[in-house]
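Below you'll find the structure I mean.
As you look at this complex, bear in mind that one protein chain is not there, while each of the others sits in place.
Every chain is named by a letter (A and B) in the order it is written, and numbering of its residues begins at 1.
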Amino acid sequence: MKTTMKLMATTCLTLSASLAVADGHMANEMTIVSWGGAYSSSQENAYHIPYAEMTGVTIINDESSAEAVAKLRAMNEAGNVTWDVVDVVASDAIRLCDEGLALEIDFDEQLAPGDDGSTPTEDFGDLLVSDCFIPQIVYSTTFGYRTDLVGDTAPTDVCAIFDTETYPGMRSLEKRPINNMEWALLCDGVAKGDVYDVLETEEGQAQAFAKLDTIKDSVIWWSAGADTPQLLADGEVVMGSTYNGRLFSLIEEQDQPVAMLWDAQVFDLDGWIIPAGLTPEREARALDYVRFATDTQRLADQSKYIAYGPARASSAPLVGQHATLGIDMAPHMPTDPANATNTFLYNYTWWADYRDDLDAKFQVWLSQ
Amino acid sequence: MTLVLAADGRPLKASLNRALRRQKLRALMLIAPLLIFILVSFVMPIADMLFRSVENEIVVETLPRTVATLDGWDSESGQAPDEDVFTALYFDMVLATEYKTHTRLGSRLNYEMTGISSLFRKSGRGVGRFDTDTYTDAIQAADPAYADPAQWAAWMADDTVRAALPMTANTYDAWAAMIIETEEDVPAEEVPWNFVFTSLYLEVTEGAEPPVALDLSGVPLVSLRDQFADVDEDWLDPEVWQVVKIYSPEYTNGYFLNSVDRFKGAEGAEVRPENEQIYITLFIRTMIMSGSIMGMCVLLGYPIAWLLANLPARKANLLMILVLLPFWTSLLVRTSAWKVLLQQQGVINDTLVWYHSTWFGQLLDPVFMGLLNICYAFVNVITWVWNVINGIWGGTDGLYMDWAVAGFERLALINNQTGTIIAMTHILLPFMILPLFSVMKTIPISYLRAAKSLGATNWTAFWRVYFPQSVPGIGAGCILVFILSIGYYITPELVGGTKGVFISNRIAYHISSSLNWGLAAALGTILLVIVMGLYWMYDKIVGIDNVKLGG
Partner (left out) sequence: MSALPAYATTGQRIWYYSFRVICGLIFFFLIAPIVVIIPLSFNAENFFTFTPEMLSLDPAGFSTKHYQDFFTSSDWQLALRNSLKIAPVATFLSVSLGTLAAIGLSQSHVPFRRAIMAILISPMIVPLIISATGMYFFYSNPYIPTPFGRIDLPFTLTGTYWGVVLAHAALGIPFVIITVTATLVGFDQSLTRAAANMGANPVTTFFRVQMPLILPGVVSGGLFAFITSFDEVVVVLFVGSAGQKTLPWQMFTGLREQISPTILAVATILIAVSVVLLIVVEMLRRRSERLRGLSPA
C-alpha cells in the first residue's frame, strides 16, 4: 500500500509540475500549421528559415491544416489555442472568420506594402475574400496524364476524363463532390456560367451523377494530395486530378512521363489566418511573422520551390527560376496566360451551403 | 453450544469475517488507483462523447427569445410565424451576429435543411441595416434624453422603469453585456443600438409608460417580418421555421435519427429519401465485412494454431515469431505494404502476368482459373447473403465483387472490399491465432490417438473429438477479431476505396471535415453499443479473464 501511495503521489507531483511547465508556453517558440510535404518545405525555405534567422524564433511545424477547422473549434471550446499561424484554403478561412475563430486583419495597417508602392489591398486585389484571410498562393486543381499511356492523341480537353474509349484505363478523382460535379456538368454541355444554377436543382445533381456514372467503374478515388502522383508514377491511372504543384514536382523534379492538362483547371486560394484568442504577445509575434512572410519578395521566393502563383500582383515579375533545377517557373504557374486559357472559378459561398447535402448524396452514389 | 474463539479471544466467525473484509479491502485498495485512472482518462471521455449525441443547446442559446415566442406558433398552419417571432428573431440575430454565433447555428441547422446556413449568414449581414433606425431617430427627436447614454444606464438601474418596460430592460441588458464583452466599451458611455429602441417603441405603442413621455403616434411600424423577407425570402418558408422549432429543445434525438437514415419531421421520425440513405447500409456492410474477415481469420488461423500447438516447443516458439512479427510491425507500414502488393501494377499482379507468360503457367492455367473460380463462388455466397439481408432492410446497395476474373486481366485487388478484407485479415490474424493456440495447447493429442485406436477415421477423430474441444478458442478468437475489425479506421481508409470503407471512416469524416460532431457522436454511440453487446457475449462465452496473448 505504501508503494501505491508513493506511486500516486509521485505521479500527481510530476503531472502537476509538467502541467505548470506546459502552461508557460515558451516565449520564443511558435507553432505554424500547414499541409506538409513539398508545400511545407517550400514555406520552410522561403519563410521559416529566413524568419528564424532574423528573429531567433523557433518554429514548430504542425501538418494539421486538413483538420484545421475542427481543431481550432475544439481549441476554442477549451479556451486554449496552441497554434500561432495557420495555413488554410480560402473556404476554411471564410468559415473560421464567420465563426469568430480567426483574427480579423486590417490589411493596409498590418501587412507590408507592395514593392511597387501599392497598398496591400490593391496588391492582393480580388483575392482578399475574407477579413481574416491573408492570401499566399493561387493554386489550381487540374489533371495530369501519363504521356506513354494515352496513345497518339494527347488529351487537350478536360472532357477526356469522360472519354474512356479514346483513353482507356483508370483515372483518379478526389473523393468528394467539389470540382467533380462541376467538371461532369461542363462535359455534359452545361455552360460555364450556369454550372452552379444547374447544380442547385435536383435534376442538375442527377445529371452530374449520371455523367459521373459513365466512368464510375474506371475511377480510383483519392483523398490525400499525394495519391494521384503516386498512382501516376505507378502507371495505375492514365490521368488524374490533383494540385498543380504536385504535378510539377512529379514531372520536373521526379522526371516521370507525365504531362499537364490545364483545361478547366479550378483556381483556389491558400493563405494564412491567425487564430482568435491568442495572448497579445503571441498575437503580435504572429502578425509580425505574417507581415514578413507575405511581403512581395517572400511570396515570390516561395515560387522558387513550388509551382504555385504568388497572391500579390507585385510578386509576379519577381518569379524567377527553380531553386535547384534552374528552370523558369513562370510557365508552370496556373496563372500563366498560356495555361489559363480556360479556367473555372470555384464558388465558395455556394459550396458552403450545399456541401453537407451534396456530400451525403455523393457518398450514397459512391456506395451504389 | 460453545463459541469457538480465535487466538485474540474474539469469536472465530467475527474474526474470520474481519479478515475477509480486510482482504477485500486490500484487494480493492490495490485496484483503486488503476480504476480511478481508467475512469478519468478513458471512461469519462467516452461518456462525454456520448453526451454530445443528444446535446442540442446551440439553438436555444443562440436564439433564446425566438425559441420562447415560437412556442405560440402553429407549425401546421402552413404559414411563417407572425411579427412577434420576427421581432424576437431580430433581437437574437443582432446579438448573435455580434457574438459571431449565428453562422455556427446556421451550419448546425444546415445539417437538417440545406440552405439554412446561407440564410443565417445573409441575415447576419443584413440585420444591421434594417430600417429600425427610424425608431431611434424618432425617439431621440421626441426627447433628447433618449440620446444620453448615462441617462439610459440610470433608467435601467431603476426598478420602476424596468417593471414598466420589461422587454426594453431585457434587450438593454443583453446589449450592455454584449458591449462589454465584444466591444470592450462601457455601456454607460454608449447610446443603445437600434434594437433597444425598437423594443422601446413596441412597448410604448402598446401603452407602456416610458420614463420620459413619448408621442410616437406619427412613427410608422417597421414590419420586421418584411425586413427579414427582404434579406431572404426563405424566412417566409414555414419549413425553415419547422426545423428551428423541432430543434429548439436542449436535447434531441435528431442525431440518432440521422444516423439510421431517418430525420425528425413534424410528426416524428421520417425516412430519408433513398438517395440520402447511407448509414444503415454502412453499418450492415461493416458487419458483413467484419464477418468475412472473421471467417477468413478462422480459415487461416486454425491450421497455424494447430501446427503451433502440436510442434515441439522450441520449433513452435520460433514459428511463433513469424506470427508475432507482423503483429508488432506498424499498422501503417503493413497497410502500405499491402498497397504495394495488391495494386494493378503491383507485385501480385506482376507475378501473375509473368506466370501467365511462362510455359508452365500456360499449362497450369485451367487449374489456376479453377481455383479463382472457387474463390469467386465463395464470394458469391456472401453476396447473396448480403443481398437477402439488405432486402429485409429495404436498402438499395448491393455488394459488388470486383473480383471477376476475365481472361488474363490484372485483378482489381485494392481500393475495393477485396483489398480491405485481405489487408485486415492479415492485420487481425494474430488475434485469432493467439487465443486458438492457447486453447489448443490444453487439448491432449492423445485423445486423437485414443479415438483412432477405437476405430475412428482421421476425419471423425478430428471432427468429433478434437474440434469440439477447440470451439472455445474459435469463439474467443472470432469475437475478438470481430470486435476489433468493426472499429477499424486506418486500413479501410487507405485500401478500401469507396466500397470497402467502414462506419468508422464516416465518424472520422464527420469529426474532422463536415464538423457534424453530434452525428459523429451518435454514430459512435451506436457502434459502441454493438461492440459492448459483443463484449458482453465474449464475457459470457469465454470470460474476460481468459483472454490470452500468446503462451
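To be clear about the criterion, a residue touches a chain if its C-beta (ideal position, glycine included) is under 8 Å from a C-beta of that chain, and two chains touch if they have at least 3 such contacts.
Here the structure is a predicted model, which means the values were calculated and not measured.
Chemist: Of the listed residues B:R225, B:H426 or B:K499, which contacts the missing chain in the full complex?
Modeler: Answer from the full complex: B:H426 touches the omitted chain.
Chemist: Pick from B:V161, B:A456, B:I490 or B:I541: which residue touches the chain that isn't shown?
Modeler: Answering carefully, the residue with contact to the hidden chain is B:I490.
Chemist: Any idea which of B:A266, B:V340 or B:L371 touches the chain not displayed?
Modeler: Residue touching the absent chain, from the options given: B:V340.
Chemist: Among B:P33, B:G126, B:P149 or B:G475, single out the residue that touches the unshown chain.
Modeler: Of these options, the touching residue for the absent chain is B:P33.
Chemist: Mind pulling the chain A residues that touch the left-out chain?
Modeler: That gives, for chain A, the contact residues 1-4, 7, 11, 15, 18-19, 22-23, 31, 33, 35-40, 60-64, 66, 74-75, 77-80, 82-83, 224-227, 229-230, 233-234, 254.
Chemist: Contacts of chain B with the missing chain: which residues?
Modeler: So the residues of chain B touching the unseen chain are 20, 23-24, 26-31, 33-35, 37-39, 41-49, 52, 300, 303-304, 306-307, 310-314, 317, 319-326, 328-334, 336-341, 345, 347, 350, 426, 429, 445, 458, 483, 486-490, 494, 504, 507-508, 511, 517, 520-521, 524, 527-528, 531, 535, 539, 544-545, 547-551.
In the analysis below, only the chains that are shown with their structure count from here on.
Chemist: Measuring centre to centre with CA averages, how many angstrom lie between chain A and chain B?
Modeler: Those two chain centres are 27 Å apart.
Chemist: What residues of chain B sit close enough to touch chain A in their complex?
Modeler: Residue positions touching the partner: 26, 29-30, 33, 99-101, 103-104, 107, 110-111, 114-115, 117-118, 121, 275-278, 281-282, 285, 343-346, 396-397, 415, 493, 497-499, 506, 511-516.
Chemist: Within their complex, state which residues of chain A touch chain B.
Modeler: Listed in rising order, the residues are 1, 4, 7-8, 66-67, 69-70, 73, 95, 98-100, 170, 175, 220-221, 223, 234-236, 349, 352-357, 359-361, 363-368.
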